[in-house]
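Handing you a structure now.
Partial view: only certain chains, each at its native spot in the assembly.
When the chains are written out, they are named A, B and C in that same order, and each has its own residue count from 1.
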């Protein structure tokens, strides 16, 4: 079994104004996994993420990285932030410099790397996110999608082991969503652990290895996508819907158009394939058998 | 939003070493200030207009409009300098009496005013050359090389980026207000404007907190480290600059002499 | 020969200057009467003098910021935001309906919130940006402009504010007087700087000062009042939250 790279144990966090943001939240993330965190606006996802790299410190409970409990000393914080990076939702909150190169190289330079090494890492990150051509453009001339990619590059350049994406696809057009998800797949292939919050159940269903539902600062449910998304009560409780792939699949099974033995599809493509394979001939045979 | 900034990144000099542009700026400005004369000022104005419009490729229409920007200050200044008010009788080129006082234009006043006007125009042209051809991101690099304290350079870097965030924010609020008729009349306009400024203030405060968090998330330790693309000085450019300045200085000495 | 030609040339040039003025009035009617001394307006000696006079305050400000940031690192971001805010206010060509558009400087607010020394640094940086991005002011006159706007303005605003507080005036009055007097003193300083550099042909420096001060008063006194009011508004809001 793979070990947990990040664990949150019974986190309790209160905002300065007294409202509870996290109420004893416990979460375990395995190395190399793709984890989706779903929940309504204000459920506590962003607050949780800020705990994962030590920006916020829990009132109670603890964060473990690589099995070691965080002690919030300067050295541990640097170590944690080097390994767990966050891509914030609004790139305007993250990009502080008008020079794209300067912004991407910010992290590596903070790690105390030599200038040339930092520059090389920045360039590699910009290549991966396909923004090499933007290097001489100032941040304020970039489109939203480009800013988003710069903010991802700035995080990649630090070569963290875990990358947390806060709604990476919000406000992007479909083409940019595809590009972003491609990038996420590639990063995961390279061995990086990815955590993503999203409102898009369809996206989460076909992307994630493991899913957490957050509601009211607590984990309301967890499991593999096929497990959790079958639990309609849980979904309704969290204000979420079933992915349409599952809904169509169930309807097809219920109405008998698909055999009950048909495997649960994990994406649009596999569903369409299931349908294609259940062509009239095949369906006809099954019906005769059934009768 | 800020067109000067836009052209600074989109002109034919973007690949030129910023040091060369700064050198040209400093030398021309020095000629303009240390060897002032009408003809020198005019020569500088024309030289810079030529360089900016013909060589750097800034649209002449925009450059023309830009030259009018400091206009109101110039006009006020011109009037203030040229017009004299005095009790003593005086040689006026043109004048009138208001009670005990004589108000009018003396020859000396007019000379000063006209000299001042063209010296300013020349100097402003130099400033425009710098700001229209040199991106701010590169000027920051120059400041660093000039040993400006790190804290100042850091603040300049941050403020420059934040300016655009705030301007975009202000633009969006302004649009939203106008589309709900916020600037329909004087009265509603004043309310809307004060609301705009107040909400911008609160939002920028919150954004500063968010941005700080995101910097800390990338191991910010309270100090910005700088990095930039290497660019080489071109000997050819430097020689051309020195030659042009030498001609300019010679002309200035011949035409105006040392003041 | 040069001597005899001069009046003629001057006449030609005066016409040129007049033509330019006409163009300005026609082409940019909403042009702001920014109170910055423009590039090339001061002779080189005065440029240097004002740079030197501003420098100690600038250094004092740097020390002060370093101390503040040392205590609370978040403050650096906030100070940067305050600078950007001040710039954004001056860059907005806001109400074309309200006729003349005034430029609140935010100097008073900044001085009361962060202390006058911090504003010496922040104000100078904002002036640099105004020169480079908006063509308001200039590089050679930066020292002079910084002295009036980033040194005199904030220190007066802060001093008046503190004095009013000590006299136990209501908060709004202290804030208002601070901001408004800060603005007024700024503009008087600018007038003095201009008068020193360009004395009147007949009346010398005093006459020149009176002329500049009188002309700028038209725009600057209403601005000082509105700046005072706005600062009070923002201050009230800050106290509410």
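Side notes on the structure shown:
What we mean here is this: contacts are C-beta pairs under 8 Å (C-beta built on N, C-alpha and C of every residue); 3 or more make two chains touch, one makes a residue touch a chain.
Being a predicted model, the structure only gives us computed values, none of them experimental.
In this file the complete complex is built from protein chains present as A x2, B x1, C x1, though only one of each kind is pictured.
Heads up, the rule we're going with is that only the chains that are shown with their structure count from here on.
The highest number of C-beta contact pairs joins the chains B-C.
Relative to subunit B, the chain whose mean Cα position lies farthest away is A. The most central chain, judged by C-alpha centres against the centre of all protein C-alpha atoms, is B.
Subunit B and subunit C have Cα centroids lying 15 Å from one another.
Separating the CA-averaged centres of subunit A and subunit C is a span of 49 Å.
As a whole-number value, the distance joining the C-alpha centres of subunit A and subunit B reads 46 Å. Shared interface positions of subunit A, i.e. residues touching 2 or more other chains, are not present.
Of all residues in subunit B, those that touch two or more other chains are 5, 136, 158, 160, 165, 207, 211, 215.
Contact residues of subunit C toward subunit B in the complex are 6-7, 9-10, 13-14, 17, 20-21, 23-25, 27-28, 31-34, 36-41, 43-44, 47, 62, 65-66, 69, 73-74, 76-81, 83-85, 87-89, 91-92, 94-98, 104, 121-122, 125-126, 128-129, 131-136, 138-140, 194, 198, 200-203, 207-208, 210-212, 215-216, 230, 233-234, 237, 241. Contact residues of subunit B toward subunit A in the complex are 5-6, 9, 14, 135-137, 157-158, 160-161, 164-165, 168, 207, 210-211, 213-221, 224-229.
Looking at the complex, you find that subunit A touches subunit B at residues 50, 53, 55, 78, 81-82, 85-86, 88, 90, 92-99, 101-102, 105-107, 109-111, 115, 118-119, 122, 135-141, 154-155, 158.
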